[in-house]
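Yeah, one chain of the complex is gone here, protein chain that is, but the others are all in their spots.
Labels A, B and C are assigned to the chains in the order they are written; within every chain, residues are numbered from 1.
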Amino acid sequence: MDLSFTPEEIQFRDEVRAFLADALPADIRERVRTRDERHVREDILAWQRILHAKGWGASMWPVEFGGTGWDKTRQYIFENECAAADAPAQLPFGLKMVAPVIMRFGSPEQQQRFLPGIIEGRDWWCQGYSEPGAGSDLASLKMRAERDGDHYVLNGQKAWNTLGQHADWIFCLVRTDPEAKPQKGISFVLVDMKSPGITVRPTRLLDGTCEVNEVWFDDVRVPVANRIGDENAGWTYAKYLLGHERTNIAGIGASRRELRRLRDIATTPRADGTRMIDDPLFATRVAQVELELRALEVTNLRVIFDEARNKAPGPEASMLKIRGTEILQRISALQVEAHGRDALAYSVEGSGSQAAAGYMNLRKLSIYGGSNEIQRNIITHLILGL
Amino acid sequence: MDLSFTPEEIQFRDEVRAFLADALPADIRERVRTRDERHVREDILAWQRILHAKGWGASMWPVEFGGTGWDKTRQYIFENECAAADAPAQLPFGLKMVAPVIMRFGSPEQQQRFLPGIIEGRDWWCQGYSEPGAGSDLASLKMRAERDGDHYVLNGQKAWNTLGQHADWIFCLVRTDPEAKPQKGISFVLVDMKSPGITVRPTRLLDGTCEVNEVWFDDVRVPVANRIGDENAGWTYAKYLLGHERTNIAGIGASRRELRRLRDIATTPRADGTRMIDDPLFATRVAQVELELRALEVTNLRVIFDEARNKAPGPEASMLKIRGTEILQRISALQVEAHGRDALAYSVEGSGSQAAAGYMNLRKLSIYGGSNEIQRNIITHLILGL
Amino acid sequence: MDFSFSEEQQMLQDMTERFVAGRYGFEARERIRASAAGWSPDLWRELGELGLLALAVPEADGGIDAGPVGTMLVARAMGAGLLLEPFIASAVVATTAVARCPAGEGRDALLAAMLAGEQLVVPLDEVLPTPGTIAATQEDTGWRLRGRKPVVYHAPIADVLLVAAHHDGRTALFAVPRTATGVEIESFRTLDDAVAGRVTLDLVVGMDACLSTDAGEALGEAFDRGLAAFCADALGSMERALQATLEYARSRVQFGVPIGRFQALQHRLADMLVQLEQARSMTYLATSSLDEADITDRRAALSGAKALVGQAARAIAQESVQLHGGMGMTDELDVSHHFRRLTAFELRHGSTDAHLRAWREHSLGT
Partner (left out) sequence: MDFSFSEEQQMLQDMTERFVAGRYGFEARERIRASAAGWSPDLWRELGELGLLALAVPEADGGIDAGPVGTMLVARAMGAGLLLEPFIASAVVATTAVARCPAGEGRDALLAAMLAGEQLVVPLDEVLPTPGTIAATQEDTGWRLRGRKPVVYHAPIADVLLVAAHHDGRTALFAVPRTATGVEIESFRTLDDAVAGRVTLDLVVGMDACLSTDAGEALGEAFDRGLAAFCADALGSMERALQATLEYARSRVQFGVPIGRFQALQHRLADMLVQLEQARSMTYLATSSLDEADITDRRAALSGAKALVGQAARAIAQESVQLHGGMGMTDELDVSHHFRRLTAFELRHGSTDAHLRAWREHSLGT
């Protein structure tokens, strides 16, 4: 048993840090730090291009598709260093969701057509899984796709579409056989967002932002060639995708970054000269969450180690999701507490309002990507065997 | 809205306090205070006789049966003052469980025969509800009672029989019709503990004490005249009993007493001269539980007020059970923390070991009398309507 | 012991609930929220006509003196209705403070205008201010007021700011027109959608602007009443958040059944109810304590209530959103607005931690 990284891994980490210090544009870093989303599409794609130029565009892809071929440990180091350095999060919908499906189940033509746009930072993808009536219970989705010659004709509605307002492509689960049992009649198709009949309607959120959308499909024609794999076999691909979505699910890097921010706030003297950190109750809450984060780092490394030996991501990722999101949510609540009344000034640009925005926005963490209740069901059934 | 007691109620409370100061024997009080259970039968019955002599033997009974006829508020004041003064808790199995059933469903003969022994402190009753396989799911009980002329012949086993080792009588739920649906074939019978064929086997508990027993019935003959109400209608009486069991379920008096004890421990200087109460983390936990107790007192009064107007004890008692037991359990855990290492010295007589004994023993609070999980089910179904 | 409400109290509650139902539905509120002003002066006048702005004022001063319980019921209904108007700041805190200042022409006229809804008077503070935040110095022509308050709810829409300022170890109270030269207000919206401002004062006001040179007690009383009403506001908000969550749990179907049938969610809803009822009890206790003569006991009850209600507010707000799933994250349902109101609750009128500490010091002396 050895918890430390190897000298090679430490060298790699230092290389990543040096690269981040050098290559991450200051203005992008500043906008990420201040939650300024006005240029989110440009920033994310620009950063993707910078990474791609370095050969690091897809840390989780195999070399044959242009990925780095890194092992899980290096992926972990890379993602957490990026997050800690306020780099924009790489868009997961292309890189981590649809790409693994295309690599595994797509035709060579599909692979050549779609993968380069993702890694090179040209195409913005979004997800078309959830529907208003099908969230946790994904298999109850209703969006129809009727065959018409070489095309499917799509009608229906997708919901909780994150950042789809910027998207070039959307991958959709659609119902191609309405007679079949829920999980049997589903297909997996790739849809050009410029197709006639698509309407994107932003949903205003709790924190006032518009991060997710409803996407309406009204007789949208999609070439059958854009279907992945077999007709009505989409559920298999969907589950494969959901398994890959769960990489770096603990969000250690983001929590480290926010914890650092929390400590900055709490150690800055307030108007009356006192510091939050000198309140033992508050300091203990900060120390407690830092302790749990430290434990989760080790837990995360344990899961990575086991996955590397067993090859497949297991249900242990559910533990990382639950505790990782709880920790980040608690840090964000502590940031609000540390600001006190200043956090009320919401429409004022400043750290107080940023903390409040973060607190409200991050309530999503325990809801999306498989709610924490669903994760507990997974643990119950797949680990505890109940 | 007026949260204070009336001048008459305050006068009554002072009268109870004066009586307790005067009439509660010092040795009994001391044994209650130190959790010394060696004379538990004598102490409880002696105290019952003292109360009865004062006319206060049954605070919750109507006057016609020798009770005080007090309203719910006076009952509340009385019980909490007694608990706070380290009086022995009156045995609930006779007074609060079987007596209401006898008064409501028993024959005049049964009332004359059984009630005086309860209120006068002569008869010790215990409960024969639970069985090893029928705890939360009481209706699945199995103990058989077969008719043989003027008698029932009982065979089977009861569990979680509290203090039955001292008992003169036991009230039992028995299955008189094994063919009927679970809740239909049950009868309610009163059994003399001296009957041949009864074996009481104590169960050693978590804290090393023997507070509960298994009671085995081997061809025990019980006169049919000892059956309450109709044959096979026992489930109705059982539910009536369970409704009455829930009086003073919040245990405010006990929590107040233990909180006082906690404060005594925490404000006593330790060997090194420091006091636990000067640790802000610990002090805040004490203050927090005291705050919740204060809120629960008001909640309890609200429930009493509503019950007085609606007559029947409602599902709100489940809230009192959940929060009341959580609070008392937390206070007991804080007592252990306040003693620190001294609480480890378990077989030594002293406050440290008493705190540890209390902590372990009181884990039962959230399990018995309808586990807190069952209480949440009740709230879900009867209050929230889910 | 009596937990019933008098006919008059019940009437006040019904009236407020009718007002909320009739004037403050989701769409109506959204329009007010989206408006440039961020509140409705029309509805404010209507509240004045209903007498709701005169609740906290003695009858001798033209008020209706509804007492702590009446105010509690009104505030609860307004919290349930997510009112954006400055009811507690103006009609509880400011009226109480002004009414307790020595009678005089300026004070009497101001009070009358407040009750009628003609003058919106808003205090700079929600708790007794730390000495020195705003300093008052007497000059030949009047008083010089200097200082700064970073977050003042409703300041940009007030006609008059109620300024507590220290001089010679005492707290004096001033009525300062918002538009006076030397009053600067940087306006913003708060996280719960109120209009608020950063207020900087540097001006000389006339002698008649001073309502009292020794207003410490009057202000203490005003903030106490405001705090109790604020708890009631949160209580109403929590009630609605729980109710909305229960309705959602009954209607939202996943895996073929309403999610309210999943026991893990049921037990969490049961715990929310317990927390709500505990918060209700402390709100009742805080309200009752306002008639308590012993100021130490009163402040303990109020601090205890603020702390416990704050804890319940956080838990219920978080769980309500969580159990709504994605829908809880949108601003299309009441629940997210209650989340924000309850989040703000913890930060206003003294934080949860500050009040828990005050309760602890009262209870344990350490």
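Criterion: a residue touches a chain if its C-beta (ideal position, glycine included) is under 8 Å from a C-beta of that chain, and two chains touch if they have at least 3 such contacts.
Every value quoted in this text rests on a predicted model; they were computed, and no experiment measured them.
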Task: Touched by the hidden chain, restricted to displayed chains - done: A, B, C
Task: Touching residue (missing chain; options C:Ala37, C:Ala103, C:Met207 or C:Ala264) - done: C:Ala264
Task: Contact with the hidden chain (one of A:Val98, A:Val215 or A:Leu296) - done: A:Leu296
TODO: Using the touch definition up top, pick the residue from B:Leu205, B:Val224 or B:Leu242 that touches the left-out chain.
DONE: B:Leu205
Task: Touch list for subunit A against the chain that is not drawn - done: 1-6, 9, 73, 263, 277-278, 280, 283-284, 286-288, 290-292, 294-299, 301-302, 304-306, 316, 319, 322-323, 373, 375-377, 379-380, 383-386
Open item on the list: For subunit B, which positions touch the chain that isn't shown here?
Closed with: 130, 133, 135-137, 140, 159-160, 203-206, 208, 212, 271-272, 279, 281-282, 333, 336-337, 340-348, 353, 356, 359-360, 363-364, 366-368, 371-373, 376
Open item on the list: Touching residues of subunit C against the unshown chain: what are they?
Closed with: 262-264, 266-267
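The rule we apply is simple: only the chains that are shown with their structure count from here on.
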- [ ] Point out which chain occupies the most central position, where each centre is the mean of Cα atoms.
- [x] C
Open item on the list: Distance between subunit A and subunit C based on Cα centroids, please, to the nearest Å.
Closed with: 39
Open item on the list: What's the distance between the Cα centroids of subunit B and subunit C, rounded to whole Å?
Closed with: 43
Task: Set of subunit C residues in contact with two or more other chains - done: 357
Open item on the list: By the touch rule stated above, which residues of subunit B touch at least two different other chains?
Closed with: 280, 284
